[in-house]
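Read the structure below first, then the notes.
With one protein chain removed, the remaining protein chains of the complex are shown where they sit.
Each chain carries a letter (A and B) given by its place in the written order, and its residues are counted from 1.
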Amino acid sequence: MAALDGNAIAGTLVAVFDTELTTAIGACASCGRRSLVGEFAVYLRGPGTVVRCRHCTAVVLVIVEAHGVSCVDLQGLEALEPAA
Amino acid sequence: MERAALPRRLTWQLATVVELVEETARTKSIALELEGWSGHRAGQHVDVRLTAEDGYQAQRSYSIASAPEDDKLVLTVERLDDGEVSPYLVDELRPGDRLELRGPIGGYFVWEAALGGPLLLLAGGSGVVPLRSILRHHQAIESTVPVRLLYSARSPAEVIYRRELAGVAADGAVDIRYTLTREQPEGWQGYGRRIDRELLGEVAWPRIERPLVYACGPTAFVETAASALVALGHEPGRIRLERFGPTGG
Partner (left out) sequence: MAISRGFQGRRRGDVDPARVPPGQYVTRDFPVLSAGPTPHTPLTEWDFTIRGAIDQPVSWTWEELLALPSETITVDIHCVTKWSKLDTAWKGVSLDVLLEQVETGAEYVLAFCDGGYTTNLPLEDLTGGRAWIAYEYGGEPLEPEHGGPARLLVPHLYFWKSAKWVRGLELRTEDEPGFWEYYGYHNYGDPWKEQRYRGD
């Protein structure tokens, strides 16, 4: 099942964070590698959306929509820096 | 430096379908009108949401095919055989119907003049849609940035925007190369295979030119393009990718 990329969750991220995030840089808490959010591997089809580091496949972000509320877990990200 | 694309507020809006154009047997361009549309940047997309009478909903993302300068917002949708939303958009939608969408969305896969070039656009199948928006924008602002498009399609009949692309190529404004992977017309002199390192090596700008690359299409196409370009010495930081795929859910 080939992954998509951060473009596929761009709308969800704006809806949750009220800001464009595909140009933000995220650092994987597992391997430290920094990527543009637009470049993360995104698995959309599932009980939730799972975003993984392309380099080490660790989970960096999980989005679950429960009863109409989007819950975003960012524990897999060490840092998230919006584009300047 | 890119300015962040901040929509005033990303809410669901109702657009009206004003025109439907069959581009190929499987793809249709949908021209929309909606009040308060804030405009967009070339390469961005919208999320479309369909609701059945019993409340069942399905949502998908579609790239904007029109340039920011065009007077209507246009989406081009390819019908996926086992799709849930695309068959409705391509086969059922009629002028006058309303379509719920939110956008514009995206900041990463976007081109505008300030980003410079030269521009290398790599399209795999319906991945040509956001690249067409970039091309039209490039043309509308009379950009002098050199631009080259490599378009991979299964056959001539499956080339979306065929006449439009032939027109801009004939004008000399854009250098367009095709690779037709399953069926080629008689006497075809162009490429006839899926992209690979050798093909990209011939088509891409030399790495010393530091092209800005936008590759869009199925994941396999995009990843082959990206790794081939990096292997050819192009800077990963100047390669922007957008993967299309079945999203379902």
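General remarks:
To be clear about the criterion, a residue touches a chain if its C-beta (ideal position, glycine included) is under 8 Å from a C-beta of that chain, and two chains touch if they have at least 3 such contacts.
All of these numbers come straight from a predicted model, not from anything done at the bench.
Residue B:53 is the one among B:35, B:53 or B:71 that touches the chain not shown. Note on the undisplayed chain: of the listed residues B:97, B:164 or B:202, the one touching it is B:97.
Considering the full assembly, A:62 is the residue among A:10, A:62 or A:83 that touches the omitted chain.
Take chain A: the residues that touch the chain left off the picture are 1, 3, 41, 43, 45-48, 50, 52, 57, 59, 62, 64, 66-67, 71, 73. Touching the omitted chain from chain B are residues 12, 14, 50-53, 55-56, 58, 82, 84, 88, 92, 97-100, 248-249.
Just so it is clear, only the chains that are shown with their structure count from here on.
Centroid to centroid, with C-alpha atoms defining each point, chain A and chain B lie 23 Å apart.
Contact residues of chain A toward chain B in the complex are 2-8, 10-11, 14-15, 18-23, 36-39, 44-46, 82-84. The part of chain B that touches chain A in the complex is made up of residues 1-2, 4-7, 10, 45, 47, 61, 102-103, 105-109, 218-220, 240-249.
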